[in-house]
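The complex appears here without one of its protein chains, the remainder shown in place.
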Amino acid sequence: MNNLYPLFNLIIALTAAPLMSGVINRVKAFFAGRKGPPLLQLYFDIGKLLRKGAVYSRTTGVFFRLAPPAGLVFILTALLFIPCGAYPAVLFFPGDMVLVVYLLGAQRFCMLLAALDTGSSFEGMGASRDAHFSVFSEAVLFLCLAAMSVASGSVSLNGMLFTAGGRIWQVSPPVLLVVVFVLYIVLLVENYRVPFDDPNTHLELTMIHEAMALDHGGPDIAMFEYAAALKFWILASLPAGLLFPYGMKPDFFGNSALFLGVIALTAALTGALESCAARLRLVKVPQMLTAAAALSVVALIFLAK
Amino acid sequence: MMSSGASIQNSGTLKLGDIPRMRIEDLRGFILREVSSGSRIVSLFGHSGREGGTDIFAVTAHDKSGRLSLASAAVKGGYDSLTPDCPQAELFEREIFEEHGIIPRGHPWLKPVRRNTGGGVKREFWRVPDRRCHEVAVGPVHAGVIEPGHFRFQCLGEDVLHLEMELGYQHRGIERALISAPPARALAYMETVAGDTSIGHALAYCRACEALSGMHIPARAQCLRGIALELERLANHSGDLGALSGDVAYLPTASYCGRLRGDFLNMTALLCGSRFGRSLICQGGVNFDMDNGLVFLLREKLEASFAALKGAVGLLWVTPSVLDRFEGTGGLSAEQCFALGLVGPACRACGIERDIRFDFPYGIYRFEQIPVATYPSGDVFARAYVRWIECERSVDFIRSQLESMPGGVTLQRPGIFAPERLTVSLVEGWRGEICHVALTDSRGGFARYKITDPSFHNWLGLAVAMRGEQIFDFPLCNKSFNLSYCGHDL
Partner (left out) sequence: MVFIAAALLLLLLSGLCALFLNNRPAVAAALCATACIASCLAALFPVFAVFFSGREMSFDLLWPAAGGLRLFLVLDRLSAFFLVPVLLLSALAALYGWGYLRRERNSESCGRQWFFFNMLVASMLAVFLAADGLIFLLCWEMMALSSFFLVVSRDEEESVRRAGFIYLAASHCGTAALFVMFAFLSAAGISGGFWNSAAFPGPDVGVLRVLLLSLGIFGFGMKAGFMPFHFWLPRAHPAAPSHVSALMSGIMIKAGIYGILRMFSVAGVTDAWCGAALIIAGICSGILAMLSALNRRDTKSVLAYSSIENIGIICMGTGLAVYAASCGGTLVCLLALSGALLHLFNHAFFKGLLFMAAGAAGKSCGSRDPDALGGCAKALPVTSSSFFLGAAAASGVPLLNGFPGKFLIYLAAFCGLQLKGSGLLLPSTAVIVGLSLSGCLSLACFTGLSGIIFLGKPRSCAGRPEEYSALMGAAMISAAAVCLFLTFAAPLLSFSLCGAVSAVFASTDTASASGLADRLAPLSCASAWVFVLIAAALAAGRLLLRRRKVSFGETWNCAYAAADARMQYTSASFFYPLSRTFTFFNVRKSPAAVSKTTFFPGEYEGYSSRRIGVFRTLLSGIAAKLEFSLSCLRWLQQGRLHIYIMYIMTALLALLLWKVR
């Protein structure tokens, strides 16, 4: 039974990930003085989209069709390596964090090519911006992973979060908080949230992520949305895993509930942040990420001391 | 001999015979002289006049001295373009070319304004002669509920090298519909010249009609017209401020201003039952009067909404991330603004005092002056901030009007138009100067009715403001100008 727990956690991640978009939107609605969409809106959306047909552009070819399922598969595979609170990941091996980051990169590869496949200037614009910012965000993510690796003495995600089980905080709590902060920035930029992108915008010229999905429809867009939700879950799991209250030693269901709670808190925080900050100018995004990189380097040096 | 124009009051009339008729070269000289002495072109249009030729009428305004000058010339075939020396004539000359086939020789970018082909020239876009650059075609269908229009960007990466607009999708032929006899639906047409400026255009139209028929409007009606015009300004400015903050993904102001815009529209609805002020203004006064209860209610609502607006908009000026996006984006200098002849908040945001309510006061504004709101920096921030100052001043104005509202009737029976007259009616709508020029024929019907929406002056300003900016900032810049498509297309 114990061996099956990670699988159960995986199922929880797969089912609960779209909930986070609902949490974010509800928090934003609260700040705006509105009621907001239902918490389960994304489930409804995905359900509706899956029941639709599709319209394809005549310009597009294989990549356009391939990208949504392939991207989803990459994300799903990455999810296997994410530990869930006080329970390990489904799979782990030394260096799995490198694979996880590169799987996210592979998903990006598919999305960018699918965007260019349409021959639309808007999709090209989104792709260009995404390619631009990912250069920085991935490097920052690697620096954070290096810092976590140093602090936990482990070279796998499972070791950093699950095996270390909170011992990681014994080294230097304030410095690790910096790492958590930087991970949160990575979460925002990789999930195209404010202040890096505006998930609510309807203006093609300002989009990044949405621009790349402009020509997709039906089940494809459902896969896009679901992959985005899972990606949020994956990247939120890193700071959430660090902040997880391991000391409580919860049972299986308690653990799942706690982990879900921590991730929902991350989502709520995102919603709150989106309610009180404007979006950055595009040219300032790399500057912001460079600052994050500098922070993580400082953290790394302190942790290794 | 230097030919000079005839001077005219805002909503004054002039006999057609009194308008100086010059040779076209002299008209050109007159306009250039006026512009170089600090005037600007208010309207420049052709009129298919007698004996088959085309008469060109030019109205210029000197804001500092409050002088409107008028001149005309007959032209056949073509003439030397004004645009190279006076960029603000660009769109006017293209319009004359489209409507009358008069070719402005040496016009740097001659193509039709509203139709796909006109004068045998097809509308084409300028292309950067470089394979490395790409184009972005936005529109005619836009995201969101806005009007159709096509924008063509020449870009390298995010940088905009050039922007060209192609409008005309909303062309309805309003000017032509007014010719000969004012139709029963004329006022309704006027209220929909630009749907968000119903009051402004209706007011300009009614003032032109009243001038032509020599009427005097009761003071109470003047006052109500002023209140309605300022309420329209408040509604649109607060909506724009919300949209601006929405474009930088700053939610608090965006969501509150969205609601507050509705509140101000509802105040207009209190006056006349229509949120956009339809049927409020009519020839001879206003259709609806306010009783004391309504005055009290309006004042109460105004105070409440304004307090909320102050809170919501105030956030914009203290949030660094918003200021960072607003400041330095889409900048225009005062020189550019002068050259392009911009009007309205976009112009005042370049630090130029140009406000019809102040420079050419009319109606209630003769008695209650509103100080001109300017800000020098010329960027998105300035355009937003000028809007906010105008909101404050409009509220002050409405407050004082509600306190000391003159008594009396609100409506007079309309009279008939005097024949062979011309009138120029200028109104400061929320978007800027609305200019209606009406010519009557020998039987007292309209021979020509020329509408110049502020958008007509300002579109080129937006294009110039975008040069060298990031295409990412276009929605923000566009919203900071918030120009009308149908007002331009007519």
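A and B label the chains in the order they appear, each numbered from 1.
Basically, a contact is a pair of C-beta atoms (placed from the backbone, for glycine too) under 8 Å apart; a residue touches a chain by one contact, two chains touch by 3 or more.
These numbers were taken from a predicted model, which means no experiment stands behind them.
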- Task: Determine which one of A:Ala32, A:Leu76 or A:Ala89 touches the chain that has been left out.
- Result: A:Leu76
- In the full complex, which of A:Pro37, A:Pro219 or A:Gly261 touches the chain missing from this view? A:Pro219
- Tell me which residue among A:Leu14, A:Ala29 or A:Val98 touches the hidden chain in the full complex. A:Val98
- Note on the structure: Across the whole complex, the chain not displayed is touched by chain A residues 50, 52-63, 65-66, 68-70, 72-74, 76-77, 91, 93-99, 101-103, 105-106, 108-109, 112-113, 115-122, 124-125, 127-129, 131-132, 134-136, 138-139, 141-143, 145-146, 149-150, 153, 155, 204, 214-215, 218-220, 223, 282-283, 286, 297, 300, 304
- Note on the structure: Missing-chain contacts on chain B, rising order, are 83, 87, 90, 108-109, 126-142, 150, 154-159, 161-162, 164, 336, 339-340, 460, 463-464, 467-468
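We take it that only the chains that are shown with their structure count from here on.
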- In angstrom, rounded to a whole number, how far apart do the mean CA points of chain A and chain B lie? 47
- Sites on chain B touched by chain A in the complex: 134-138, 143-144, 157-158, 245, 247-252, 254-256, 259, 319, 321-322, 324-325, 470-475
- Message: Touching residues of chain A toward chain B in the complex: what are they?
- Response: 28, 31-34, 121-122, 124-125, 128-129, 194-195, 198, 200-206, 274-284
